[in-house]
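Every protein chain but one is kept in place in this view of the complex.
Now for subunit A:
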Amino acid sequence: MDEEYDAIILGTGLKECIISGMLSVSGKKVLHMDRNNYYGGDSASLTPLEQLFEKFHGPNAKPAPEMGRGRDWNVDLIPKFLMANGSMVKLLIHTGVTRYLEFKSIEGSYVLKGGKIYKVPADEMEALATSLMGMFEKRRFKKFLVWCQQFDVNNTETWNGLDPHNSTMQQVYEKFGLDENTADFTGHALALYRNDEYKNQPFMPTVEKVRLYSDSLARYGKSPYLYPLYGLGELPQGFARLSAIYGGTYMLDKKVDNIVYEGGKAIGVKCGDEIVKGKQIYCDPSYATDKVKKTGQVIRAICLLNHPVPNTNDAQSCQIIIPQKQVGRHYDIYISCVSNTNMASPKGWFIAMVSTTVETTSPETEILPGLQLLGPITEKFVTVSDVFEPVDLGTESQVFISKSYDPTSHFETTCKDVLEVYERGTTTPFDFTKITHLSLEEQE
């Protein structure tokens, strides 16, 4: 290979695959490589089940026969859902990648309060019936939600005396007379903040997040979340296909040694005996360990169950949020659960993932409140992974590194990082009108 590529992309995790697609669509000559023989990197769905056992328990570990056919399992390594009205869905639609995927709504979202699991109300009926808050509080809360929907920065009449530039979210809660429980519910179950720092910051971002939640919920009615059949690993594959359609070249199972520099600027990648030339390198932190710094740790426990999660009305898929305060922590604990209905496991089996940001030196103890909600666990696979981010913007080295996947429950920060990396690399924001893919297909 003595061609020179405009961009060499290392790692086929979701972020790199989206970037690859965007670069190919923009007319760049792209080579995309992965050291693994499968797509997805850290955002893969492992299949068959044997692969999961080998990865965590060594080459001789085998699943029990009653766990069914190995290839009926697609086990995600990171737990995330798509907000039905969020940026990942927009990206999928704009790029036409939705055509390669099928989605289902997650059946319900739940929140822990006082040791008990409550359903986050998904409609008026559920809102009236819920014992999450008292009658009068419900009225105040409803007023608050209406205000959120109508709020418009450009129209002071909708501000209701609250200044988006100065008023904090705490002040908003006070203004509407909402108690601490309701504030907890709003911040953690609706705005999906993982700690309480948002309370002392201007309220606009929180209002936007509450709106994203209700707009997403309004789309399909059961929960604000979507999930692809066969697991999240379908997402990187879909974007990789987009990249390939626009001329991107794919090589899996490739020995990638290191990035080669000349005078501080990357000129290519060393793969065994050869050096592949490229003007720019885009990669995940694991391919440029000397150019990233650790910012924290995440613990994730993949739990295989032969029953639904208790107290969720036998939901075949769900999310449970354990707000930090409920268990005396700084960060929330999340549980996500998918099953056969999502083509993630054989009939009768459920995959629950418990995750949070590590705060102490014994992370496994930290997730106990989550594990305890699951009932009997057949198999458990725990990882504590470092979270990395690049030390610089990559302008000089022309090496553009994405951040590790964070513990948020959805893809909003993932998309943000992707768009930022793209802009750092190309010095222009991504132009969605460049995608002509859809028009080339036969319209039905």
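Operating definition for what follows: contacts are C-beta pairs under 8 Å (C-beta built on N, C-alpha and C of every residue); 3 or more make two chains touch, one makes a residue touch a chain; residues count from 1.
The rule we apply is simple: contacts and distances are computed from a predicted model.
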item	value
Among "Phosphatidylinositol-glycan biosynthesis class F protein", "Rab-5", "tRNA methyltransferase 112 homolog" or "Geranylgeranyl transferase type-2 subunit beta", the UniProt name of the subunit that does not appear here	"Rab-5"
Hidden partner chain, touching residue among A:Y250, A:Y287, A:F350 or A:F430	A:Y250
From A:L145, A:L229, A:L368 or A:V382, residue that would touch the chain that is not displayed	A:L229
Which of A:L92, A:V269, A:I322 or A:C337 contacts the chain that the document leaves out	A:L92
Contact footprint on subunit A, counting only the chain that is left out	38-39, 47, 71-72, 84, 89, 92-93, 98-100, 102-105, 219-221, 226, 229-230, 234, 237-238, 240-241, 244-252, 341, 343, 436-437, 440-442, 444
